[in-house]
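For this view, one protein chain was removed and the others were kept in their places.
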Amino acid sequence: MPKADLLDPAGKAVANALQRKGHAEISNVRIGKRIELHYVNPPTEADIATAKQIAADFLSNGVIEDVVNVFVEN
Amino acid sequence: MTKVISTVDTTKNAKQTPDKEQPWKELGLKQEEYDRIKLILDRRPTSAELAMYSVMWSEHCSYKSSKMYLRQFGEKVTPEMTKHLMVGMGENAGVVDIGEGWAVTFKVESHNHPSYIEPFQGAATGVGGIVRDILTMGARPIAVMDQLRFGAVSNPDTARVVNGVVSGISFYGNCLGLPNIGGETVFDKVYQGNPLVNALSVGALRHEDLKLAKASNPGDLVILFGARTGADGIGGVSVLASETFDADGPSRRPAVQVGDPFAEKVLIECCLELYAAKVVAGIQDLGGAGLSCATSELASNGRAGMRVQLQEVLLRDESLTPEEILMSESQERMMAIVPKRDLKAFTAIVNKYEVEFSVLGEVIREPRLYINWGKEEIVNVPPRSVAHDGPVYERPVAYPTYQDSLNANSVHSANLKRSTEPSELAEQLVQIISSPNQASKSWITDQYDHYVGGNTALAMPDDSGMVRVSEETGLGVAIATDANGRYCQLDPYNGAKLALAEAYRNVASSGAVPIAVTNCLNFGSPENPEVMWQFKQATAGLADGCLELGTPVTGGNVSFYNQTGDIAIHPTPVVGVLGVIDDVARRIPSGWQDAGNNIYLLGTTRDELDGSVWSEVIHDHLGGKPPVVDLAAEKALAELLQGASLQGLLASTHDLSEGGLAQTLVESTLRFGMGARVWLNEITERDQVDLTAALFSESTARVIVSVGREDDVKFVGLCEARGIPVLRIGVTDASGQLEIQDLATWNIDDLKSCHGATIPELFG
Partner (left out) sequence: MKIGVVTFPGTLDDRDAQRAVRIAGGEVVKLWHADANLHAVDAVVLPGGFSFGDYLRCGAIAAQAPVMERIIDAANGGMPVLGICNGFQVLVESHLLPGGLIRNENQHFICRDQKLIVENVDTPWTNGFKLGQEITIPLKNGEGGYIADEETLKKLEGEGLIAFRYFEVNPNGSVNNIAGLRNERGNVVGLMPHPEHAVEPGFGPDTPLAMRSGIDGLTFFTSVLNQVVNS
């Protein structure tokens, strides 16, 4: 997800659009990314640790984004 | 990975089950066409063959309703006209020799129906498609332009389409690294359910690099490369473009293609390197009708045949059936004919660019297209019958019942009020320049890159787009596109000629010499005899006009079925004119830059307000006859401008068209913020017209030029020697104001605000 204190122009645009559609109950929108890594064999603990590293080093830019979660989904 | 081969409809099967029920009707074929296919094949077609014929014989691919009229473009020509033509109609794009060993290829195409359903992807893939056509000729694409027509600005759905289309063009064109150098945007309620998205591209090549889409040498390999094949646009071509939308909404499954401009950019660089290495004997891009089209056209053009193993196609979606693979319109794919000895070099280059490819088969001598799915033969057809010998219709033509009364209802007969009050006329001027069609489009065009490549000499808002081709000599080309649906509704024959005249005049105004034409003919349903009358008239007008001007049609596109229910769009033939300039440094700006220059009006002003912007904006009126078109006068004017430009006499040139003199004066002042003092009395006296006509008439063959004091005498002398009516109507000054004597004075900043605010307020 984009870092909490930084501007999220895409989220803002969506929030404005929802307001225009009459959704006064929604005050803010933030848009992030969901990235799926598909494994040949079921991922091990070591794989998950590596995936977290990959997420931190490459899949996200630590300056502007936070890695919210890395988990196995079947 | 082994492909599971399910029970497919083979040619063997087709022979054995001649009476099997086939969904030829659902696929868009008529009974006669289905019967004809059985005659050609001497059996019923397989499902795959049925799919191929249905798509390739659809209106969009076969031009069946338009072919007999388009012939005129190839027939009404002289050897003089076509001496620069290297490739004419019928290929992916026309190619014109521009000198110094350079050639350019250019074409305009439509992507109308997909842009109503999914504006972003429809427009994006429209750009992608036309750029691939240019690439296929062996050229590096160097610029794009677009011609857009949307519904009424007051209708809420219009913003949806405008935003999607503009973003789509911006997204795709910018990512390809192609400068957008011009175009037009028009709003009219007739396009509400049928927006028009026409896209043009131009490319440059050395003569020896010309490529054609033909497979002629038996033994050469047939290779599909680029993106993988998926379910994009299956049936899109025959389903969407050949049927109109019902007023209740599209009943057919949306079959829109999704584009990836990055993949196309990589493909462009890859192809150019393949061409430079001379490892490609023939090349075709995959657009409408995908593989069905590429294979049959390459074979038919080469007067040869092919053996294709369809299971070798690299798929994005393994669940596709053979029929779907043949009809898929997945983007960013090309088909190359590669001599066996060049396969290694070919492979090295595509690998360098990480572009995927697979060898589908080979070219054979026998003019037959054999497509296998594994061991099973599913297609066995004469390629010519699919690609070139499709049905040719002679649709019924009927003079429209409304035409006479429409033509009788001129601005005069309707007694449209004309003011003589200066303040009212001044007010009308402001209304006109701020109306959506006349207002600044920079909100749109600022979303397009016009710098990339470093060769853009002129772009919007100038009269034409101009690109340098040779960095050594400055050799370049200029392109302008124009259309006027209102004029064409009043008179399709002359309306088409008027569009040609305007584009021709625009090219000449930038300092280039017009040499070739492309067109995109947007019309309603060909099954409507009144629409067919419009089409017949318009094509004749354009062909006759091209003959008279000596500029041949090099290629183009037809888009039919632009109607919702019974209501067709105005006939809207878009005409693109290409010109050559020996050195782009000689280009002529459209606005005033220097104070103290004299402003001259060339040409004659008549009282011609029928179909004009004035009649639309001030009176919401359409009727009468459009302005008279005089191509001999246009030619003489163009030659004068060329002569004056070569002598360096012109500081600026701007043509008169929609919105008349008023529009042109305002645009000339806003271009660089230089003011002027202008007088109309000499126009009204000499040409015997009133103030309304002087300001807003749309008489043709007119331009205004600004000339430095030192060149006055020479310039006027040049005009008089050539018999071009010339009238000094003003002087530029740095006052920050535009003054039209005895009418009004405006601050340039105020004009800029009015002219500039309309579009952002509507769509920003």
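Here the chain labels run A and B in written order, and each chain numbers its own residues starting at 1.
As a convention for this text, a contact is a pair of C-beta atoms (placed from the backbone, for glycine too) under 8 Å apart; a residue touches a chain by one contact, two chains touch by 3 or more.
Model, not experiment: these values are computed from the prediction.
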Per the touch definition above, residue among B:N13, B:N409 or B:Q447 touching the missing chain: B:Q447
Per the touch definition above, residue among B:E21, B:E75, B:E354 or B:D620 touching the missing chain: B:E354
Residues belonging to chain B that touch the chain removed from view: 167, 170-171, 174-177, 260-263, 265-266, 353-354, 446-457, 468, 471, 584-585, 589, 593, 672
Positions on chain A where the hidden chain makes contact: 2, 5-10, 13, 58-59, 61, 63-64
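To be clear about the criterion, only the chains that are shown with their structure count from here on.
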Euclidean distance of C-alpha centroids - chain A vs chain B, Å: 42
